[in-house]
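To start, the structure under review is shown below, and the notes come after it.
Here the complex is missing one protein chain, while the rest keep their positions.
Up next is chain A:
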Amino acid sequence: MDKHDSPATAQASDARPVLEGPDIARVLTRIAHEIVERAKGADDVVLLGIPTRGVFLARRLAVKLAQITERTVPVGSLDITMYRDDLRMHPPRALARTEIPGDGLDGKLVVLVDDVLFSGRTIRAALDALNDIGRPRAVQLAVLVDRGHRELPIRADYVGKNLPTSLRETVKVQLAEEDGRDTVLLGVKPTDQ
């Protein structure tokens, strides 16, 4: 269920890249155009990245949206740790930053940005967190990779790549800001010995 498998596990089991740096850049450009198209100009769009890697993707999308629309697009982050439904199944996690752009979210079109869409539980938590912060006009979801296996009735509005996976596989997104390079790795979970 956890999409952030440690890089060590992903690499140890011969992870192979399914998206490389230039692919990720192209995918983000396409998503930016789709956002502008669907929002008819992206006037009231606010991008909220879900830490850690969603935030970097949101910032990159904001740059691309600014290039397309020639306006700055507000970008922030939304930490969902305190809203997780599996808090009691793990030791408490360190919190990440929630940064809501100055004008708030009321009446805005919020686009949530995350790296991998898997069970959908992160997004449910994000919707709960949004509820406590403001009342957007609408909420949409952009993800770099949709790997399937939803456990909740949630879907993405913008998908970088649909990646059919088995539950034995792991998907690991690496971004230059955090990991030093851009890539999406598909690996196999080491079997429990």
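The rule is short, and it goes like this: contacts are C-beta pairs under 8 Å (C-beta built on N, C-alpha and C of every residue); 3 or more make two chains touch, one makes a residue touch a chain; residues count from 1.
The rule is short, and it goes like this: contacts and distances are computed from a predicted model.
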Candidate names "Autoinducer 2 import system permease protein LsrC", "Aspartate carbamoyltransferase", "BMP family ABC transporter substrate-binding protein" or "Ligase-associated DNA damage response DEXH box helicase"; UniProt protein name, chain not shown:
"Aspartate carbamoyltransferase"
Candidate in contact with the missing chain, chosen from A:23, A:44 or A:128
A:128
Of A:22, A:91 or A:153, the residue touching the omitted chain is A:91
Hidden partner chain, residues of chain A it touches
79, 82-83, 87-98, 128, 132-134
